[in-house]
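First the structure, which I've put down as C-alpha cells, then a few questions once you've had a look.
Only one protein chain is missing from this complex, and each of the others stays in its spot.
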Amino acid sequence: MIDNPNTGMSLIVKTITRLTVGLILLFGIYIVLHGHLSPGGGFAGGVIIALSFIHLMLAFGKEAVASKISTRLASNLESIGALMFLGIALMGFFGGSFFLNILNKGLPFNLFSAGTIPLSNIAISLKVGIGLLAIFLALVILENVKKEK
Amino acid sequence: MELHILLLFMIFAAIVAIEVKDLLSSVVGVGAVGFALCLAFLVLKAPDLAITQLVVEILCLIILIRATIKKDLPLVIAGRWVFNTIATVGFIAVFLFFAYVALKELPSFGNPTMRVVKMYLQEGLGKTGATNLVTSVILDFRAYDTLGEATVLFASVIGIMAVLRGKGRKKIEEREDDR
Amino acid sequence: MNITSIIPLFVIIPLFSAFFISLIGKFVKRGIVGGISAAACFLLLILSLCGLAALRSAAGGVLVYKVGGWVPPFGICMVLDGLSAFMLVTVNLIAFFVCIYSLSYMEKYTDKPKFFTLFFLMLTGMNGLIATGDLFNLYVFLEIASIASYALVAFGTEAEELEASFKYAIMGSIASSFIFIGIAFLYSYTSTLNMADMAGILSAKPDTWVISFVTVLFLMGFGLKAALVPFHAWLPDAHPAAPASISAMLSGVLIKALGVYAMIRILFNVIGMTSAYLTTLMFLGALSMLVAVILALSQWDLKRLLAYHSISQIGYVILGIGLGTPLGILGGLFHLFNHSVFKSLLFLNSGAIDYSADTRDLKEMSGLKEKMPVTAATNLVASMSIAGIPPFNGFFSKLIIIFACIQKGHMGYALAAVIGSILTLASFMKVQKYAFLGELKEKYKDIKEVPFFMKFAMVGLAVICIVGGLLLLPPLKFFLSDAVNVLLEGRNYAHIVLEAASK
Partner (left out) sequence: MTLYFLCLVLFCVGLYGVLRKRNLVKIIIGLGIIEYSMNLFFVLLGYRFHGRAPIDAQGQDILNMVDPLPQALVLTSIVIGLAVTALLISIAIKIYEKYGTFDITKIKRLKG
C-alpha cells in the first residue's frame, strides 16, 4: 500500500488501519458464510465488507481505493451480483416454482446445509457490499470534481 | 424495564437531534438514537437486526457527515411559520389520541398471537435446513420480499449515480437525431 | 409450468432487462439498449393481454401463483384476478408507448442506459404491486416504484428538478411510513400478512377502533401517493420537472397503480367497505375535482397545467369508485383507463413541443400547427377526450359517472362533475388556442416535426383515445365488468383466492 504522507489521516490511524482492515473483511465474510447458522446474513455481511473498503479509503485517502475500483466497474459488478441472485431464483423454476429451494438440504448445523440459502446469501452480500461501495465512491468523486471547478 | 429507559433515552436524543443548532451535533444525535435502537433490538432478542442496524447506522453516519462538513447554517429564524407549527402539533395530537385508543385493542405487549408463525417455528429447520429461522424466513419462506429488497438497493444505487452525474442535459447543438 | 406461471414473468422480465441494460449499457452502441427495452415492453404488453385471455378460462376467475411452492398463508402468493389483469393491461400499454417515445426523446438527456434501467425498475415496482397477494410485498414494491420515480424526476440535474424531486421524495417517504405503521397494526391484530387470509379473519372479527385507525392511515398514505387534494402539494412541482416521458408515466399510471389501485384493493377486498368510508372517498374525490380544476385555470406553464388536471381527473375516478354502486365503479374504472391514455398523450405532446421548440410557456408558443401538424392533431384529439366531447372516450366515462351520481341521488356531486368538465374544456381551449392556433412566431420558423418514434407513440395513443368508447360494447365489456365484479365481491375475495390456491 504506497503511502504518501499528505493524503488520508495521521500515521497512527494508518498503521491501525493496516492491521484491522483484514480482520474486518474476514469478519464480514464469516458473517455472510454463516448466515444460515448464526445471526447475520447477506445484508449485514455485505455492509461490513463495504465498510472495510470505506475504512481503507478514509484512512489512506481517496486514491488508495478509487484507483482500483471506478464507479462504473462497481456498478457493473453490482448488476452481476443482482443477476446472480435472480438466477438463483429462476433456478427454482426447474423445481416447479419461482423461488423453490431445490438443492438438497443436507444435515442441519454444518456449513453446506440449507440448499440455496448460502448461495443467495453470497449473491446478496456481493450486491449489497459493492453497491454501497459504489454509492460512497460516487459521493467522493463528486468532491474532487467540485474542487477543480 | 430497561426497554422503557432505552425508549425514553431515544426520545430525548431525537428531540436533541432535531432542536440543536449545529448540523454536526444533530447528526451525532441521530447516531445516538440509532445505537440505542441497536441495543433495544438486542434486548428484544433480535440479534440479526442488531448487527444489521449497527452496521447500517455507521454507514448512514459516514454519509451524513460527508454531507454536513463545512456547510452553512440558517441564522435568521423567520416567524412566518406559526401556522405550520399549529397544524403540525394539532395533527400529531389527534394522531396520538387515536393511536392510543387503537393500541388498547391490540394483543398486549409480550404475548403476540403467532398463528402463521407457529409453522415456521416447528418446521423451519426441517423444511429449509437453516437453523437461523430469521434467515429461513428471509431467504426461503418469503424470498420474494428479499428479491424486492435487493431491487430497492439496486434502484437506489442507480438513482444516486444518475443524480450525481455531471451534466444532465445535452445542449441543442450536440444532440444528433439517430433514425 | 402450467398457465399460472405467466404471473411471475410480469416481474422477472422488467427486472432482468433492468439488470441487463445496466450491465451492458456502457459497452454497447446506443441503438441496442433501445432495441432491448422496446422488445421487453412489447413482450410485457403481449403477456398482459394473454393474461387477460387466460383469466377468462380460469375456474373462479382467479389465477393464484404460489411463490416458492409454499401454500398462501405461509408463503407469498401472486394473485391475478379481474382487477389486476385490467390494471396490468393499462400499465403495460402506456409503458410500451412511452418506451417507444423515449427512444428518441431521451436524446435531450445524457446517459440513456441509466434512464432505461430506472424506467424498468419503476415498471417492476408497479407490476409487482399489482400482481401481489401479500400486504408487506405490496409495501416493498411500492418502495421500488417510488425510489425509481424519485430518481427519474431528478434525472435532468437542473436546480428546479432537484428541489421538486426532494419535496416529492419527502412527501412520498412520509406516506410510506404511514402505510408501514398500518401494516404493523394489521399484522399484530390478525397475525398474518396474506391479504386473502387477513380478509377472512377481519370479516370474522367485529369492527373495532383498530380497523378505523388503520383505514385512516391507509387513506392518508395512499391518498398522498394518489395526490388527492389535501395531500396534492408535491404533484404540481414533481410532474413538470420530470422529463416528459416520465411525467407521462407518473401521472398516467404511477399515481393510479400506487395510489388508487392499492387503496381500493385494500379498502374493498381486505378491510371491507362501509358507507362511512364510501362517503369520505366521494367527498375527497369531489373536493380534488373542483379545487384542482380551478387552480389549473390560472396556469401558464403547459406541464403545470396538465399536472393540475391530473389531480382533478383522479378526483373523478375516486368519486366514481366512491359511489359504491356497480355503475359508479364501472364509470370510475373506465375513467381510470381513459385518463391514463389521454393524460399520457397530453404529456407526450408537451414533450414534443419541448423537444423541437424548447419551451413550456404558453405565452411564447403560437401557431405551431404549421410546423408540427402531427403533434397538433394528436393534441386536439387528447384535449377533446379529456374535456369529454362526445365521440371520444373521455365523454363516455364522465357520462357514466354523472349518471351514477344521479342514480344514487347525489345531485350535488353530479353538478360538481358537470362544472368540472366545463372548466376542463375551457382550460384546454386555452391550450389549443395559445399553443397551436394563431400565426407562427418568427423565432420558431425553423423548427421541424418530431422524429418518427415520437410520432408513432403519439398517433398510437390518439387512436386508442378515439377507439376507447368501444370498450363498453358487449364483446369487449368483460375487460371492465370483471374488474367491477372483483370490487363488488368485497371480502369473499378471501374465499375465492384461498380456494383457488388450495388446488
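Going in written order, the chains are labelled A, B and C, and every chain counts its residues from 1.
Note that a residue touches a chain if its C-beta (ideal position, glycine included) is under 8 Å from a C-beta of that chain, and two chains touch if they have at least 3 such contacts.
If you're wondering where the values come from, they're calculated on a predicted model, not measured in any experiment.
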{"item": "Left-out chain, listing which of the shown chains it touches", "value": "A, B, C"}
{"item": "Contact residue for the chain not shown (choose from C:Met126, C:Ala151, C:Leu345 or C:Ala494)", "value": "C:Ala151"}
{"item": "Footprint left on chain A by the chain that the document does not show", "value": "38-39, 41, 43, 108-109, 128, 135, 138-139, 142, 146"}
{"item": "Footprint left on chain B by the chain that the document does not show", "value": "3-4, 7-8, 10-11, 14-15, 17-18, 23, 26-27, 29-30, 33-34, 37, 40-41, 44-49, 52-53, 56, 59-60, 63-64, 66-68, 71-74, 78, 81, 84-85, 88-89, 92, 95-96, 99-100, 103-104, 106, 108-112, 114, 116-117, 120-121, 124-125, 131-134, 137-138, 142, 145-146, 148-149, 152-153, 155-156, 159-160, 163-164"}
{"item": "Interface residues of chain C (partner: the chain not displayed)", "value": "136, 140, 143, 147, 150-151, 154, 157-160, 162-167, 169-170, 173-174, 177, 180-181, 184, 187-188, 193, 233, 236-237, 241, 304"}
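What we mean here is this: only the chains that are shown with their structure count from here on.
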{"item": "Separation of mean Cα positions, chain C and chain A [Å, integer]", "value": "37"}
{"item": "Separation of mean Cα positions, chain C and chain B [Å, integer]", "value": "28"}
{"item": "Between chain A and chain B, centroid-to-centroid distance (C-alpha), Å", "value": "21"}
{"item": "Touching two or more other chains - residues of chain C", "value": "15, 19, 22, 67-68"}
{"item": "Contacts with 2+ other chains: residues of chain A", "value": "75, 79, 82, 86, 98-99, 101"}
{"item": "Of chain A, residues touching chain C in the complex", "value": "72, 75-76, 79-80, 82-83, 86, 90, 92-93, 95-101"}
{"item": "Of all residues in chain A, those that touch chain B in their complex", "value": "31, 35-44, 47-48, 50-51, 54, 58, 71, 75, 78-79, 82, 85-86, 89, 98-99, 101, 105-106, 108-109, 113-117, 120-121, 124, 127-128, 131-132, 134-136, 138-142, 145"}
{"item": "Contact footprint of chain A on chain B as seen in their complex", "value": "47-48, 50-52, 55-56, 58-59, 62-63, 66, 125, 128-132, 134-136, 138-140, 143-144, 146-147, 150-151, 153-154, 156-158, 160-161, 164, 166"}
